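Missing here is one protein chain; the remaining ones are kept as they sit in the complex.
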Amino acid sequence: MPNATIIALIPLLPLAGFLLLGLFGRKFFKKSSGIIGTALLLASTLLALYTAYEYFFIYGKADGVYQQFVPFQMTWLEFSKGVSIDMGLLIDPISVMMLVVVSFVSLMVHIYSLGYMKGEERFPAYYSFLGLFTFSMLGLVLAGNIFQMYIFWELVGVSSFLLIGYYYDKPSAVAACKKAFIVTRFADVGFLIGILILSFCSGTLDLPTLIQRLTSPDSNEIKTAVASTFLGASALTWGAALVFIGGAGKSAMFPLHIWLPDAMEGPTPVSALIHAATMVVAGVYLVARLFPVFSITTPGVLEIVGWVGAISAIIAAIIACTQTDIKRVLAYSTMSQIGYMMFALGVSTYGGEGGLGYTASMFHLFTHAMFKALLFLCAGAVIHYVHSNDMKDMGGLRKYLPITHITFLIACLAIAGVPPFAGFFSKEEILLAAYQNNMAIYWIALFTSGLTAFYMFRLYFTIFWNKPAPSPLEQSGKRKIGSEARGGEAHGEGGFAMMLPLVLLAIGAAAAGFIPFGEFVSSDGKALETKFHLVFSIAPVALGIAGIFTAMWFYKKQNNKSDKLAASLNGFYKAAYHKFYIDEIYLYITKKVLFNLVGKPAAWFDRNVVDGMVNLTGAATQAISEAIKKIQSGKVQQYAIYFLVGVIVLATLFIYILR
Amino acid sequence: MMEPGLNHFLFISAALFFIGVYGFLTRRNLITMLMSIELILNSVNLNFIAFNKYLWPGKMDGLFFTLFIIAIAAAEAAVAIAIIINLYRSHQSIDVENAEDLKY
Partner (left out) sequence: MISGSTILFYLLAALTLTCGLLSVSTRQIFRAAIYLLFSLIGIAGIYFWLQYEFIAAVQIVVYVGGIVVLIIFSIFLTQQAGEKLAKQKTDRKIFSALAAFCGFALTMLQVYQHTFYESSESAVPTTVLNIGKKMMAVDNGGYALPFEVISMLLLAAMIGCIVIALRSKPETK
């Protein structure tokens, strides 16, 4: 039986860290906030691992099906009988998996930041924000009530805002954090409306009950939900689609992806934690959580999910091939991989063999967290050494950053899908699921995996090979002002605190593939046997290796072959380099359309009509009082006249009229 | 012409009263307002005496009321004059239009 206290402690320990360091960090824990935050999170991670062990191996299974448990539930706000916002814990294969992923990656980031953010002025604030984020994300995955999930969803958005804007004296960082928050908030409107529709249709906000009512074929709720239509689609479809919009915003799917590259303005460990491994997969988690509802909607919302995922994957891969900022490349790579996870869910059905996509998506989430966090942390080590984000300033660093080099290579091989690293297994399952259900998406995914290998190794070769690197002494002389890494004298790779997480994550990236994921996580809880298809795997692996060699040909030695290729694809290259001008389109729509057509009239209305009414009330009162105050003129004779007339009128009234 | 009865006296009394009221409302000078008040008081006195004579000849209550009203009117006139003099000292004028200090 799940132990509610232990499970509740998992998110509450980072919350305690947030409160402690947030309130008292500046005064008392200036140097030790890192240790405190890391210690709390170590405890949280151990508890999460223990919970996972207990759930998957001891009590979770009943008759071969993994059960959902609700160890704790408390009614927080009751709207009416049966509809209430509860705060509680939901234990389920994917929530336990996410507990492990989130707490482990967060722990790695905490340890890494001990070295990376050393000497930072607002060190305690950083760790308190990390604690807030970890708490919010853990609360999100443990949420048993859809509104509780929404609350934590917003909290995660706030933490992201705080962390992206950590360097608040940089205007670009401020703009980026605003953009992230506004875009995700805009998507969350869809999420909220979707929640309301779904809860209205099913009459409850409690997740297990909601799913059960909306998916059992003969329940009343599903009949009414399907019967009421709006513009040709049933209420259920609308609800699911709107919820997906919210998820798409948070997961940076096309076209709501514009905030993710800009979010790289935050410190690199933050990018590793939030914008690679945990927060951006919240959308995928949401779709997985509500998967039974999604799979039952007709026409299929899952088709929309699949296509949005596929389009995001390929667009991001194309753009990543042209970018020169390390973190931007990794950001687009993240978007592409999340696209993989999304369309894997999109091509899946509920239950049995058809549910392969679901398992594959979750497996890829797991492995992606490992190698993407590793990639970002290595990038952080490189940036820490070179003091610049731009690939042009890097080259030949394999001599000076050996550990970073090896771990980065492992991560790149993993993401390219080379066996026996973790990415191969998860990607192969995704491709298999796509092949079985939607051939068009399969071809897109195959092409994208080739591109993935290409741009990741472009990055690898440009950083660690290409041109010979200057010595550390020369390196420190070339430090760019205003770059993210702040540090003084010539230094080497980074201390133990920075290297340990790299090694641990590399072990994860290498070995995680061998976990028989289908045994644990599947769409309906029953174990899914995932076989290794040798013939099928040849195509993606061959494509991946071809991509690696292409990148090697272009980038291993210094040459201008890449520039010639870019010149020959001129128009397309320029469009890709400018991210297909999507940001400019948004800006145009906002400025020309929204501000002028909606904003200005609304402002006019507010200033003149609403304020005008208030002012009118004031002015009217004043005018009336000006008129009335003349009664008290101070002149005795006027008072006497009022008196006399009053008496005569009253006398007449009483004598003649009210006889 | 008729024999003067109670109604005649009441007529004179009412007429004098309302003449005094008109004077009070119209005059701009404080002293002339005081004179109008004296007219009003006198009309009341006449009223009392008439009622005493024609309705209650066996009692003298109306007479005594008149006596006391005369006494009180004298005292009140004296106090009013004192106030007028005080006002004249501060405002240098006894125009009632200038005495509007208790305005809004």
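Labels for the chains are A and B, by order of writing; each one numbers its residues from 1.
What we mean here is this: a residue touches a chain if its C-beta (ideal position, glycine included) is under 8 Å from a C-beta of that chain, and two chains touch if they have at least 3 such contacts.
Computed from a predicted structure; not experimentally measured.
Across A:83, A:226 or A:644, the single residue that touches the chain missing here is A:644.
The chain not shown here touches chain A at positions 637, 641, 644-645, 647-648, 651-652, 655. Interface with the hidden chain, as seen from chain B, comprises residues 1-4, 6-8, 10-12, 14-23, 25-29, 31-32, 34-36, 38-39, 42, 45-46, 49-50, 53-60, 63-64, 66-68, 70-79, 81-86, 88-89, 94-95.
Simple rule for what comes next: only the chains that are shown with their structure count from here on.
Chain A and chain B have centres, each the mean of its CA atoms, that are 93 Å apart.
Residue ranges on chain B touching chain A, taken from their complex, read 21, 24-26, 33, 96-97, 99-104.
Across the interface of their complex, chain B is touched by residues 629-630, 632-637, 640-641, 644 of chain A.
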